[in-house]
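One protein chain is absent from this view; the other protein chains keep their places.
Then we have chain A:
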């Protein structure tokens, strides 16, 4: 499960719906894995405004990953312009301006979309329920008495 998803996932129990400690869930005994994917700057731009940055920083800290900046990066900082030859043109004669993902975007992509919880548990800060994660799949099935 991606770190991105952890920034949206909450406890599934009804009694935790209105609690402000049921989000974010806290990873416990987590094994992480990097799954490389193509960077998608338009997606990052779309999702930035929806991230809960403090909670993201918290979870990243709990997982022992390097610290994130204190405030979320501005959407404009996700791309930079670079002078480069058009694709497939090796003459070196035609140079054009191209928008490429910035280092900030690459770092965000790495943390949010490529860093995944592979095994472990996710614990609710309100009710203490532990959701098991195996092979990246979290089990959110609640036994009848916990629904």
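Rule of thumb we're sticking to: contacts are C-beta pairs under 8 Å (C-beta built on N, C-alpha and C of every residue); 3 or more make two chains touch, one makes a residue touch a chain; residues count from 1.
Just so we're on the same page, contacts and distances are computed from a predicted model.
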Given the options "Density-regulated protein", "Ubiquitin-related modifier 1", "Williams Beuren syndrome chromosome region 22 protein-like protein" or "Vacuolar fusion protein MON1 homolog", say which is the protein name UniProt records for the missing chain. "Williams Beuren syndrome chromosome region 22 protein-like protein"
For the chain that's not shown, point to the residue among A:59, A:79, A:105 or A:138 touching it. A:138
In the complete complex, which positions of chain A touch the hidden chain? 1-2, 4-5, 8-12, 14, 23, 31-38, 40, 42-43, 46-47, 50, 52, 113, 115, 118, 135-142, 144, 147
